[in-house]
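Remarks on the structure that follows.
Note that this complex is displayed minus one protein chain, with the remaining chains in position.
We just call them A, B and C in the order they show up, numbering each chain from 1.
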Amino acid sequence: MMTVAAARQLRDGTACFVGIGLPSTAANLARATHAPNLVLIYESGCLGAKPDRLPLSIGDGILADTADAVVSVPEVFNYWLQPGRIDVGFLGAAQLDRYGNINTTVIGGDYADPKVRLPGAGGAPEIAASCGEVVVVVRQSLRTFIDRVDFVTSVGYGRGPGDRERLGLRGGGPRVVITDLGILEPDPKTCELTLTRLHPGVTVEQARAATGWDLAVAGDLAAVDPPTEHELTVLRALEATKEVAAG
Amino acid sequence: MMTVAAARQLRDGTACFVGIGLPSTAANLARATHAPNLVLIYESGCLGAKPDRLPLSIGDGILADTADAVVSVPEVFNYWLQPGRIDVGFLGAAQLDRYGNINTTVIGGDYADPKVRLPGAGGAPEIAASCGEVVVVVRQSLRTFIDRVDFVTSVGYGRGPGDRERLGLRGGGPRVVITDLGILEPDPKTCELTLTRLHPGVTVEQARAATGWDLAVAGDLAAVDPPTEHELTVLRALEATKEVAAG
Amino acid sequence: MAKLVSLAEGVADLVRDGDVVALEGFTHLIPFAAGHEIIRQGRQDLTLVRMTPDVIYDQLIGMGCARRLVFSWGGNPGVGSLHRFRDAVQNSWPVPLELEEHSHAGMANRYVAGASGLPFAVLRGYTGTDLPRHTGNIKTITCPFTGEVLTAVPALRPDVTVVHAQRADRAGNVQMWGITGVQKEAVLAAHRSLVTVEEIVDELEPVPGQVVLPSWAVTAVAEVPAGAHPSYAQGYSVRDNDFYVRWDAVSRDRDTFREWMEQHVLKAEVQA
Partner (left out) sequence: MAKLVSLAEGVADLVRDGDVVALEGFTHLIPFAAGHEIIRQGRQDLTLVRMTPDVIYDQLIGMGCARRLVFSWGGNPGVGSLHRFRDAVQNSWPVPLELEEHSHAGMANRYVAGASGLPFAVLRGYTGTDLPRHTGNIKTITCPFTGEVLTAVPALRPDVTVVHAQRADRAGNVQMWGITGVQKEAVLAAHRSLVTVEEIVDELEPVPGQVVLPSWAVTAVAEVPAGAHPSYAQGYSVRDNDFYVRWDAVSRDRDTFREWMEQHVLKAEVQA
């Protein structure tokens, strides 16, 4: 459901910066359904990759083989991401706060002596800064949806309205957060993430119970359309290619 | 004679930044005689070009076809020239002063309203700054060898000893100036260009008469060895390839 | 996604009076045909940008299209001087030409900064030369870690960059190879871009040394066979060295030049 909802966020003809895992699956699902001209950009330097199976890492050979161009890593960040050429960036999160700030660095303790050491920033800080907009995909729980992240790895809306502009961040920031419970979008005035849609069968109470702050709920809260038969068929076929490749 | 003398300055196995015209001919002569492993670098981005005929421009297709690598113009300047990877740079000059400063920009009048507008800097200022050493090739006359150049396009030794260090220039500067009359080298103490060799048949008086400052002459002034039969044969063969290529 | 257009359409749509226009191509792949179309369409008041203004800029300058030239080396490569360029600088003919003069390293890095979305570039360059005295936008910058003083130059952001390439596919993806100079940076630094190509093909067969500009990074593509003549397109043509030699005589005299342009450019059949 998260994958399908994420795929639906991608408009045809846009350029999308893709990490491995769910973002890659979602982007390839979008390409196989409603967005055949979606341009996939992987930080390994593959521009316009058109894999016919799911890649197993951001450096999978299938990405280089099918790309319009393979460029160096400095080039993908300097010539393609930094100037704002990429419309959509996909990010995950270990922690997320009400302003869409993301932590993927450390949890608990302090930085030098953390409770849990996570992988760190990777491309995320500059994806969050420079893409036209950001789609965050994350499971919703009290562990991840917390009032204040332990470490700001990637900036959402900072401490609220105007902060991105003050920091000189030129991308639009998180436009949507897709979870296993529903969809959150920033309030246009307060920038606070607001529950705007629920997946089929999920209640507002469940969403509130899985959020570490007083979750705002949209007045016109709607349900996410369930996955169509076509979406599910294509998704299953994509997942199957992964099994085969991992062989 | 200038070409042969210039070729002799190039040691085997070094990397040499080459412009078109005499430098290119000299470098290819060196490669065909005593320096088969000379690495030729053209500012068009051709690293390790091994042309079997004389190229007709720095962007001649033969250079790309025979190069170890063809890189972008920003890369040739940033990754190869700027860090000091190139041992020898060849420069020409419209004007040259006693400290080996070079003018290829404007002559006479002032900058905004010059008597003669020359092509300008090209790669020269950074070749002069960053190559391990510089070989200048220029015809000697009162027009070119003047006390003070009208415009410093490329720095030799500035106004004297210590100036290169003060300016933060990391390459060694002009090691030798080859003219149609002889060879000049900077005095190790004063940095002033000093006549150290004469071509066969040329006198000190001729050299002095063609110099716009009081030319210093080395105590152990020697004669340049005349071109060998082998050098001349190879040079003629090279020149012939140019005629053919030019059609 | 790049639009496929005719050369005349592309120039009409993308190159406007008063624009900052870069035509790039380092000896190889110089977009001569596009330059001629700019002349035919009578563009004026242009700021022309190019590392190595050569014969094509001599023609644009001699025809009075340019008000300003931003460059690092202005000559007829392998031949000598550019007479129309000299006449404009020395005698303001046919119109005065302002100069903004850099080194190759400076110009290349200015394009890199433009392509990278940065306002400036840092390099070791210009130090000790007279260039900073006459070119306003060369400044120093201090390394915040070592205290070392280096040189800064501002980003180049042309209104439009025009380049020539070997091929494009029908989707507008552009492929060039051989000496590719500063073309990628010049296209990515510009607000708009026009690429002329030797041919449009169904499929871009990968080639060693290729640079590919994805369709979504290019504004328009026009098929113009031999669009680089008298320069060349590796794999398609060789450099017309005689032309460069002949240009010296053609361009020396104002009338001979005007006549030549009249006959070979203004009256030329406009390419589809």
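To be clear about the criterion, contacts are C-beta pairs under 8 Å (C-beta built on N, C-alpha and C of every residue); 3 or more make two chains touch, one makes a residue touch a chain.
Worth saying up front: this structure is predicted, and the values here are computed from it rather than measured.
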* Asked: Where does the absent chain touch, in terms of which shown chains it meets?
  -> A, B, C
* Asked: In the full complex, which of A:G13, A:P119 or A:P200 touches the chain missing from this view?
  -> A:P119
* Residue of A:K50, A:R139 or A:R170 in touch with the missing chain, whole complex considered -> A:R170
* Which of these touches the unseen chain: C:M1, C:V95, C:L118 or C:A268? -> C:L118
* Mind pulling the chain B residues that touch the left-out chain? -> 13, 15, 37, 39, 47-48, 68-69, 78-79, 82-85, 130, 170
* Missing-partner contacts on chain A, residue numbers -> 20-21, 43-46, 56-61, 63-64, 70, 72-74, 77-78, 81-82, 105, 111-126, 129-130, 151-155, 158, 163-164, 167-170, 245-246
* To do: State which residues belonging to chain C touch the missing partner chain.
  => 117-124, 137, 139-141, 143-146, 148, 150, 152, 154, 206-210
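Everything that follows uses one rule, which is that only the chains that are shown with their structure count from here on.
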* Compute the distance, rounded to whole Å, between the mean C-alpha positions of chain A and chain C. => 40
* For chain A and chain B, let me know how many angstrom lie between their CA-based centres, rounded off. => 56
* Which positions in chain A touch two or more other chains at once? -> none
* Asked: Hey, what residues on chain C touch two or more of the other chains?
  -> 184-185, 211
